[in-house]
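Note that one protein chain of the assembly has been removed; the remaining protein chains are unaltered in position.
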Amino acid sequence: MTLRVGILGATGAVGQKFVELLDGHPAFEIAALAASERSAGKPYREAANWVGSTEMPEAVAEMEVVACEPGLGCDLVFSGLDASAAGEIERAFAEAGVPVISNARNHRMDPAVPLLIPEVNPDHAALVERQGTPGWIVTNPNCSTVGLVMALKPLVDAFGVEAVSVVTMQALSGAGYPGVSSLDALANVVPYIGGEEEKMAAEPLKILGALDGDAIRPAEIAISAQCNRVPVLDGHLECVSVRLREPVSADAVADALASFESPVAGLDLPSAPARPIRVFDDERFPQPRRHALAGGGMQVSVGRVRACPVIGPAGRGFKFVVLSHNTIRGAAGGAILNAELLLAQGRLTAPVVAG
Amino acid sequence: MTLRVGILGATGAVGQKFVELLDGHPAFEIAALAASERSAGKPYREAANWVGSTEMPEAVAEMEVVACEPGLGCDLVFSGLDASAAGEIERAFAEAGVPVISNARNHRMDPAVPLLIPEVNPDHAALVERQGTPGWIVTNPNCSTVGLVMALKPLVDAFGVEAVSVVTMQALSGAGYPGVSSLDALANVVPYIGGEEEKMAAEPLKILGALDGDAIRPAEIAISAQCNRVPVLDGHLECVSVRLREPVSADAVADALASFESPVAGLDLPSAPARPIRVFDDERFPQPRRHALAGGGMQVSVGRVRACPVIGPAGRGFKFVVLSHNTIRGAAGGAILNAELLLAQGRLTAPVVAG
Amino acid sequence: MTLRVGILGATGAVGQKFVELLDGHPAFEIAALAASERSAGKPYREAANWVGSTEMPEAVAEMEVVACEPGLGCDLVFSGLDASAAGEIERAFAEAGVPVISNARNHRMDPAVPLLIPEVNPDHAALVERQGTPGWIVTNPNCSTVGLVMALKPLVDAFGVEAVSVVTMQALSGAGYPGVSSLDALANVVPYIGGEEEKMAAEPLKILGALDGDAIRPAEIAISAQCNRVPVLDGHLECVSVRLREPVSADAVADALASFESPVAGLDLPSAPARPIRVFDDERFPQPRRHALAGGGMQVSVGRVRACPVIGPAGRGFKFVVLSHNTIRGAAGGAILNAELLLAQGRLTAPVVAG
Partner (left out) sequence: MTLRVGILGATGAVGQKFVELLDGHPAFEIAALAASERSAGKPYREAANWVGSTEMPEAVAEMEVVACEPGLGCDLVFSGLDASAAGEIERAFAEAGVPVISNARNHRMDPAVPLLIPEVNPDHAALVERQGTPGWIVTNPNCSTVGLVMALKPLVDAFGVEAVSVVTMQALSGAGYPGVSSLDALANVVPYIGGEEEKMAAEPLKILGALDGDAIRPAEIAISAQCNRVPVLDGHLECVSVRLREPVSADAVADALASFESPVAGLDLPSAPARPIRVFDDERFPQPRRHALAGGGMQVSVGRVRACPVIGPAGRGFKFVVLSHNTIRGAAGGAILNAELLLAQGRLTAPVVAG
């Protein structure tokens, strides 16, 4: 039996990725495509300027786009809404009794809203019970945060992490469509992405924090981020330096990353990669164009694990490269994996009528 | 009166840049174009696969390429030789009495060879007197080092620098021609450049070191570099974090950079930019495509000066972006500026017969 | 003595190119920068998002942007206005007595408006006398038309041209800023540019037409255009096939192109290239990145002249490649050259008070 899902912001870049990834999903069936008033009433084929390199799925092409208002007849909704609209609309759905699995940033830092990565903090999902609305909201992290946090998690567990310095090289698709002008992008790097560095400094502390009674106690890690836009289509590459709490060898760091087991591996979530993290030996890897799609775009790739003599004392400073797919693991795919976890946890059992 | 100069490795990418930049130079006149046996005997027009976006200068097009052996009849030679050949050939010229201004890495770390940036360590030129050969060798730093060191110099002078962490995004032209395959470059990032991180960790210590009697006492700065190749044509962009020795404000850091005066400004070297460093307020800048050519490709651009909470304690940790043109300031232009300094210092006065 | 010029649409991409190219011009001095209401009142430095790879000229940075209305106190205006606004505004200036040198498409096909390329149809400038307004409008062709027409002109003169088939590969800067989304541009080709093929079929007939009394008698050439957007920054490359009226050899075609003399060469117009057309022997050339800036972006490059067995019978069918810089020769530079011609023809002598 499948759940009926709606997609809020279905015509945008993230919404399209939801449509693409949900096509043929074993547990979720697209029952509603919702977008702005301008698109409402049109067939999806016409309303959406399909930007992907795959075909628009036949099943949705003739579906009529509806407005983003509760009453879609869905068991849950995925939100690919723009931050300018997401705050209120998502709240309205939660109040109407509909679970909202959101990729928007608006509610990420709300104390009662889980900022969820199934492999990292599946227990945080319990926060939804404290939202005080008939439905609830669950969010996934910013596209540049998720790869970093997944690479930090095994190190936090094994050795403790005290400080992180990260420089990102982020793909163009992270800015949506039309997003970055080709005249800014081609043969160029833009050393600034509005709001991104702040998100990268804040979100990991919540995700890596501990659920303590009614609230998350944030992790105590100093984070410094420098974010750049590079002419890459998909895949955020990040140069990371970490200061560990205990001295170890570079091999031990690489081993901790490579042997990381998802705490929810036993749930066999359909979108979860076979292994959450792959560590490369070849020093030329990972590369966005070659490895962003590993594990269906859900695996995080790590390479070049070695000592960093600056961020920490000998044995406690390390640096490496992290790659993750920004529109799959970092957006729609991450949200779908969250929904799969919530379903497995029994939080999405009863079909909701009002949604 | 102009000096007669030869270019070693004249047909390669760096050699071509020497040719381009020396065209119309007020002090140096190209008198010999030297390259491998394969090219010797051909007219330059035919021997060189001209890769620049300007025309090959008329003056050299029909000049016959000669072998890279002393006896060129030049007062000095510029070396754009590959590291595989530069070591011995440059030594041979020095032994034959010819001053060699080299862009190759082979002799950079020789104790008696200046690793020279006129705005940073002009006094190191005096080392040439200790080489013990009739001629001598002077080198300029690696293309990714020079921008970093120029940005560090004002901070070293004003506040002291204890540690540096740098992540580079380097242009394709830094790899020469044909260099990087388009299939590795287009819409991709390669998180590894062979030997580059080692050079960036070592060269700044020599350049920022103190001339102490017969030798350089290296600077004491911990440096960690992570080097990436990005799909940019010209201009290396670097995200830099520094730990200062004294606490200051971010404004003071920006001011120190913006107000930096070249110690050799009074010499009016033809290739020196009006100001060595430009600091941008606009947080989107500098960008390789827009600013690499500032000051004829000889100015270093800095932007986004702000605190870094990870590399140092409050007031001592800062981060910023540095951009410099890799084939001009970072290669041929840097070497020519070195020659101009040596000429102004009186080290290139007497025309040499044997060269 | 210099004329005072205004730039309409000064903050846009074309307007910025006017500013860049007019900096230091011997005959024209920027006296007014006009743009939309939104920009009016701001200093140019703030109103214009400067997109070029050169610096904004100091002389204009603090100039206050004004509205696009007659009364600018200029002797002539250059128009880089968008087609949505150009029609009426340019007409208003002409009616107010101001000569308008426009890059916009709105009036290009008006019977009394010259569509002017100084090297091709300088006599068409006489049309301005028939506009019946105190001022007048002169236009330059679409950016993809000008290179084609300049390459056709010598062939029309020498052998007659009956038919032309052209496939363009056009640079991103031709679409203005922000223009094409980077997600459409990077590693992609878009085989459609709205309105472009129609312009390429129509404009050459007027430009190559004969001034016959009060009107232009269009040239009789069948033209078929296919227009593509490719990931190039500057420079439109075009694959052209032509059917001549008389049989000749490929060498004769190449010679006619290479030996083409501008009919206004004697006027020494400041922006005119030393030679209007350069013909390459090297079959790999011309290339946009290497040759678009030839002759300051005003020279047209041609290569690969050879027989085409399809467009015409033996001796009458030829094909070749044409390259021209789309924002210089194809926009601002072309308009400035037109103004220089009109000045040399005595049509811009008397400073106008009302402008």
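Which chain is which? They are A, B and C, in the order written, and residues in each are numbered from 1.
By definition in this document, a contact is a pair of C-beta atoms (placed from the backbone, for glycine too) under 8 Å apart; a residue touches a chain by one contact, two chains touch by 3 or more.
The shown structure was predicted, so the numbers you read here are calculated from the model rather than taken from an experiment.
Novice: One chain isn't shown here. Among C:L76, C:V138 or C:L233, which residue touches it?
Specialist: In the full complex, the listed residue that touches the missing chain is C:L233.
Novice: Consider the whole complex, including the chain that is not shown, and state which of C:N142, C:S165 or C:N326 touches that chain.
Specialist: Missing-chain contact among the listed residues: C:S165.
Novice: Pick from B:A185, B:V264, B:I328 or B:L348: which residue touches the chain that isn't shown?
Specialist: For the chain that is not drawn, the touching residue is B:A185.
Novice: For chain C, which residues lie in contact with the unshown chain of the complex?
Specialist: Output for chain C: 163-165, 167, 169, 184, 186-192, 222-224, 226, 228, 230-233, 237, 239, 241, 243, 283-290, 303-304, 308-311, 317, 319, 321.
Novice: Tell me, which residues in chain A touch the chain that this view leaves out?
Specialist: For chain A, the residues touching the absent chain are 51-55, 186-187, 233, 289-294.
Novice: Please identify, in ascending order, the residues of chain B that touch the omitted chain?
Specialist: Chain B touches the missing chain through residues 51, 172-173, 177-187, 231, 233.
The definition used in the following text is that only the chains that are shown with their structure count from here on.
Novice: Suppose you list every residue number at the chain A-chain C interface; are over half of them used by both chains (same) or under half (different)?
Specialist: same
Novice: From chain C, which chain is the farthest off, judged by mean CA positions?
Specialist: Using the mean of the C-alpha atoms as each chain's centre, the farthest one from chain C is A.
Novice: Using the average of all C-alpha atoms in each chain as its centre, how far is it in Å between chain A and chain B?
Specialist: 42
Novice: Mind checking the centre-to-centre distance between chain A and chain C? Centres are C-alpha means, answer in whole Å.
Specialist: Centre-to-centre distance between chain A and chain C: 48 Å.
Novice: At least two partner chains per residue is the criterion; list those residues in chain A.
Specialist: Where chain A meets two or more other chains at a single residue, that happens at 184, 186-187, 231, 233.
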